[in-house]
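Before any comments, here is the structure.
Removed: one protein chain of the complex. Kept in place: all other protein chains.
Let's look at chain A:
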Amino acid sequence: MPFDQLENQNPSVYHKSADRSATLEEENDSVVDEFDNREVFDLIRDINDPEHPLTLEQLHVVQEDLVHVNNGDNKIFVNFTPTIPHCSMATLIGLSIRVKLLRCLPTRFKVTVEVTPGTHNAEQQVNKQLADKERVAAALENTHLIKVINQCIAPRARA
């Protein structure tokens, strides 16, 4: 994606977490394997940042501790942390997380995606927009926008 100027020219880059190793219980097909925080985190950690060739995990935009799965109540809560408090990409990043989870998870889940409290100037506006499924639906019918989101979601080859 071409940008005239990077908003955050020098973001801090963090280490990626190790891949999840499957436990014996998980390899046993007779044991019910419920969704957990790590599994949902794995779905979103490799989403690309819109302006840097880095993943949301590498920029600490998403973190495993900020993903909460409640299987019984079919609820998933994801907080994401914009790299800078005035980040104009916050809605786009949140939308990418929503779309990725929408496509990957069973429809029974109610997914809430919100900015980590206190990390963005327009936190409330961004949260309200991301929670409005009508506006999200309209955005996803926008061919330009969906192209940009798909670029963010498409995983690059893991290094």
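Throughout what follows, a contact is a pair of C-beta atoms (placed from the backbone, for glycine too) under 8 Å apart; a residue touches a chain by one contact, two chains touch by 3 or more; residues count from 1.
Please note the rule applied: contacts and distances are computed from a predicted model.
Colleague: Considering the UniProt annotation of the chain absent from this complex, which name among "Electron transfer flavoprotein subunit beta", "Probable cytosolic iron-sulfur protein assembly protein Ciao1", "tRNA methyltransferase 10 homolog C" or "Cell division control protein" applies?
Modeller: "Probable cytosolic iron-sulfur protein assembly protein Ciao1"
Colleague: Touching the absent chain in the whole complex: find that residue among A:R20, A:H68, A:H86 or A:K128.
Modeller: Reading the full complex, the residue touching the unseen chain is A:K128.
Colleague: Which chain A residues touch the hidden chain?
Modeller: 107-108, 110, 128, 131-135, 137-138, 141
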